[in-house]
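What you see is the complex with one protein chain gone and the rest in place.
Coming up: subunit A.
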């Protein structure tokens, strides 16, 4: 059996136990090496702790160690015989919304930590809103520090109900709840005898078995052309292939495809890789297509099915998470990168700023500051071939780049029917 990959993000407020949980997962799945453990042991002792502080295992850079907080997305890896896991470890500070948005953008699943002694806080709501906005398909709410509330089922149920009530207002993901103690390892890797009342499995069991294959859009064929391969030498003098990574749908040789922006149709004659022809391609495969007709095709173009095309538009409405040092203002000009296409864009309108705690829409907002989220209209210099983000995260997501500093200053989720808009 081949192993697949599950990418997940972690979200929680400071001190909810996020680092301890990630450390525990790595430790109990035997992904921690002795030299890493030795280093952590030394630091723990130096700080006067009487047992190893698992949180230190995931503490990255020196600045963070000195401040004792996690300040940037860090990636961790572990594997069990069932799956390989990639963790985007994202911090919970108010000012670091951008990190969570970043980590969640590629996540199949997110773990939201709630401290059992504190219940659902404002921050927990913010995490839920962001994860919903980023379209993370599965959410696991870990009610942590159950040891401090006597492993009480009542506390767990109360938190579960409160979270469920709030989450009902958001675009539905699949939400599951697990009562844990990251510190003691209860229900993290194995089911805990302390909480026989918990009907589900351990967190790790959940991570190993959650079904993710159908989370990708396999219906709407989307092939953004990334690079044109023309060897112009030797055996391949006449070879012309269109390379790219499938962003949606499935594709077989013989399929008819529509080319955008030309609107011409042609047929796929072969799907090439160095390892030989592919019988059927699906996301996220990187392949090279050969086509029956000689159409002028370049990077930034899109191939789709004749009767199932994305919208072709220069007016794009999106939910923007702003990440720039300077606020985003209406009328300002930006560079937008969408699939393999880059264009310039002008901010036409900021419709409202979303309060991620109350879901209130502030229509009087004049600017969007760092870590704020709002609904924005852009006018772009060339048409984008896009889908609502809720339908396809790859053809519905854009990044915004500041033309003066070259910094990535925003992430946008294209809205449309069905999304959070």
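Heads up, the rule we're going with is that a residue touches a chain if its C-beta (ideal position, glycine included) is under 8 Å from a C-beta of that chain, and two chains touch if they have at least 3 such contacts; residues count from 1.
Definition applied: contacts and distances are computed from a predicted model.
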item: Chain not displayed: protein name in its UniProt record ("Sulfate adenylyltransferase subunit 2", "Allophanate hydrolase", "Nitrite reductase (NAD(P)H) small subunit" or "Beta sliding clamp"); value: "Sulfate adenylyltransferase subunit 2"
item: Hidden partner chain, touching residue among A:299, A:344 or A:379; value: A:299
item: Contact residue for the chain not shown (choose from A:291, A:323 or A:386); value: A:323
item: Selected from A:14, A:121, A:189 or A:285 as touching the chain missing from the view; value: A:285
item: Sole contact to the chain not displayed, among A:121, A:170, A:292 or A:399; value: A:399
item: Residues in subunit A touching the chain absent from view; value: 2-5, 33-36, 39, 43, 59-63, 71-77, 79, 84, 86, 98-99, 101-102, 105-106, 212-214, 216, 218, 226-227, 229-233, 235-236, 239, 241, 243-245, 250, 272-275, 280, 282, 284-286, 288, 299, 323, 335, 337-340, 393-394, 397-399, 401, 406-408, 411
